[in-house]
Each structure stands twice: as C-alpha cells, then as structure tokens.
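Excluded from the complex is one protein chain; the other protein chains are retained at their positions.
Chain IDs A, B and C follow the sequence of writing; residue 1 opens each chain.
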Amino acid sequence: MDNLKFEVKDVNFENKVRESFSRQTVMQTIGACLRKVAPGKVEIELPFRSDLTQQNDYLHAGIITTIVDSACGYAAFSLMEVGADVLTIEFKINFLSPALGDIFLAKGLVSKPGKTISVCTGDVIAKIGDKEKLVATMLATIMTIRK
Amino acid sequence: MDNLKFEVKDVNFENKVRESFSRQTVMQTIGACLRKVAPGKVEIELPFRSDLTQQNDYLHAGIITTIVDSACGYAAFSLMEVGADVLTIEFKINFLSPALGDIFLAKGLVSKPGKTISVCTGDVIAKIGDKEKLVATMLATIMTIRK
Amino acid sequence: MDNLKFEVKDVNFENKVRESFSRQTVMQTIGACLRKVAPGKVEIELPFRSDLTQQNDYLHAGIITTIVDSACGYAAFSLMEVGADVLTIEFKINFLSPALGDIFLAKGLVSKPGKTISVCTGDVIAKIGDKEKLVATMLATIMTIRK
Partner (left out) sequence: MDNLKFEVKDVNFENKVRESFSRQTVMQTIGACLRKVAPGKVEIELPFRSDLTQQNDYLHAGIITTIVDSACGYAAFSLMEVGADVLTIEFKINFLSPALGDIFLAKGLVSKPGKTISVCTGDVIAKIGDKEKLVATMLATIMTIRK
C-alpha cells in the first residue's frame, strides 16, 4: 500500500510548481513560502500573523485552508505532464486543535494519482518552540485540465 | 421540511455576531464586510482584489473558503444561547465555477441547529455587473462550546 | 440562482436510469425502490428493515448512504448524453437525526451539472406515520465517463 514512489511525467516539475506558486498573489499577501517540492509532495510554510486571525486570536480556519489547499494542489500538479493545468474540485478539512503557533507547515501529499482525478491528503502542523501539533487534516480531489 | 424559522435564544444575536466578526482580523486584511445577520443566516461580502488570487488570476479557493466558513460559523452562532462560543469542526466545499467576479457574496445558512452540533450550508455567489454565478458550495459542521 | 431547469441531452433519460437501477443488485437485497425520475432529480425509497440496523436498532448510516448515493448518481446520470456512464468520485454526508422511521426517502438533486464533473445534493427523509424528519444530507461529486 506504499504509494510514495510516483512516476514523474515532467522532469521540470519543481520549476513549474515554483513558478505557478509565485503567481498566487495571495501567498505573498499572507506571507506564505513554498518549501519542499518533491514528486507528489509539497510543503508550504506560514509564520503566524496577528492580522490573519479569527475572533479568539487563532489563525483563521480559512487561512489554514488556503495553505493546505495549495500544498495539495501543487502535490498533484507536480505529477502532471507538460502542459496540463491543475484545478481543485473540492476538499474536506477537519480542524483538530486550535491554530495556535509560531509557524504553520502545510504538507500536501498525493494518495492516488489519476489520469483525470487525483486524490490528495494534507496536514497542517503548528510549531510552537520545538513542539509540533497537528491542527488540521484535509482530503482533496484535484483535477488535471488539458486544453 | 422548512427549517427556516429558528428559535432565537439570545435576543442580542446580531450584536454578538457583529462584535465577534470585528475581532476576526483576517476580514479587514482581505477586505471582507459583514452584511446581513438574521437568525440562522449570515452574509459576508468580499470585493475582488488582485492580491488574493491563485495562479490564473481567480480569487484563491482558500479566500472563498475563508468568507463562507465565517458565514456558516456565524449563522450557527446567531442561534446559540448567551455565553456559548462557536467552533468549526470541519467542512467540505465544492468549487463549481472559476472564481471570477467583481464582488463575492458568501451566504451561510443553518440547515439543522443542534444542542452541541449544528450543520450549515454555505454558498458563494460571484457578481459580475448584474450577473450572478454560484462559484462554491459548502457543507459544514459547527460545534457549540460551553465553558 | 434557480438551477432547477436542466437541459435534457437524452430524451430516454428515465428509461436509462430505471434500467441501470434494476442492475444494482444491492437495491433488491436491501429492498429499495426507485420512485421519481425527473431531469436532475431522482428519489429512492427504502422501508425500514430490522436486518439493516446498527447497534441501537436505527438504520445503519451505510444503508442511508447507499440509497442517497444512488439517488445523487442517478440525478446526475439523468442529465448525461447518450452513451455516457456515471461514476461517484466522492461524497460527504452529515447525519442529522437518528435514523428511526417506517420509510426512508432519499432525494438526489443536481446542483451544478457539468461536462465532466457534476455536483449533487442529497437528502434522506424519515417518515414515521405522517411526520417527516430530515436524517441526513449529502454533497456529492459525480463524474461523466465517456468511452
């Protein structure tokens, strides 16, 4: 059941993910950075900011969702062939703990790559000092768009 | 099957929703406004901004999610008794059309209020000129927190 | 926002839905019947049976899911062109009340028909005597398969 070795259809996958990410203006606006880009696996980091919170000073669920949605989408995109585009069809996300932390790391992972439909899981980990806590987990359906 | 008339447990429901929304700093950061607050029904509006997009210049799915998550959460919160707090346990959201538009209106509606667990539906409508398009639909599980 | 009038691409839609349903052997096994078949809207009925329960003598959540999954899939299928097949990609379902009742009616409705991806909502209503109660609500992603 180990699906962690994926077929890479575009040797330029890392560049295309990084280039696409750089066009997501929302990432600059909220201060998110693209970290690891591996085949089927992408990580995005967001330092806490007090202007991105909900009413109790935690990071807003929508901002957590923003980084893990992109991490999942780019994980799927990294496995797509040259010229294909990526589209999030839908996702579900569970919030497991209050989003308290200094840094939030969203990890997107392809669990089932597909010709048209790929399924990804995403986790968001909050880091406070040297402690880590899982704050959210996502299950996402991503589509390959061919022109 | 018409659940649109809800019991109001806190006559001050509109004030408490507006006061809580004003503490969601992310809403100011992205430029979202709270519009309608009715029992079990809340609307949040977001004008398009080019610094909130994904790679194809559409509004990022996470930003759409941010406004409709809050609309659903506050729809549930509007029906809660004095002193209770609101927590999003999880949601699922489908993206139906590209998020192109001048203004995005998120509508949250309680479909089943509950003592501990409430279920809400949310829609996001994009307005371009005088046309409207449904761009996303959410199904959310919201919890009442009592101290 | 009223999406209830759909374009019918196969005038034979009702026959094809009824023929496909008759090949779902599980429906006979659990005693489910196909009721209404309209463009984008399908209803399936299941009388309560004590051999389909969970541990507290309610209808098992998986059986509720079985009828509303088919209702959603066939609602989408009713709008597909001749020769296309239907596939459930995923769904989310919330259980709103204990599944107690004499008869369970699953209603599947297309909320957004699409060339490849359609989104449907489904409700399951329990009838006890002349009372009705909403026991579950589904949001489903259905795919059109072309050979």
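The criterion applied here is as follows: a residue touches a chain if its C-beta (ideal position, glycine included) is under 8 Å from a C-beta of that chain, and two chains touch if they have at least 3 such contacts.
Computed from a prediction, not measured in an experiment: that's the story for all the values here.
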Kindly state which of the options A:19, A:81, A:102 or A:132 is in contact with the chain not pictured. A:132
Which of C:41, C:92 or C:112 touches the missing chain? It is C:92
For the full complex, which residue in C:66, C:111 or C:144 touches the chain that was left out? C:66
Residues of chain A touching the missing chain are 1, 3, 92, 94, 96-97, 111-112, 114, 119, 121, 123, 125, 132, 134, 137, 139, 141
Touching the hidden chain in the full complex, which residues of chain C are there? Just list them. 20-21, 23-26, 28-29, 50-56, 60-63, 65-67, 69-70, 85, 87-95
Absent-chain interface residues of chain B come out as 89-90, 92, 116-117, 119, 141, 143
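Assume only the chains that are shown with their structure count from here on.
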Between chain C and chain A, distance of the C-alpha-averaged centres to the nearest whole Å: 32
Suppose each chain is reduced to the average of its Cα coordinates; what separation in Å results between chain A and chain B? 23
Here the gap between chain B and chain C, centre to centre from mean Cα coordinates and rounded to Å, is 27
Please list all residues of chain B that touch 2 or more other chains. 92, 94
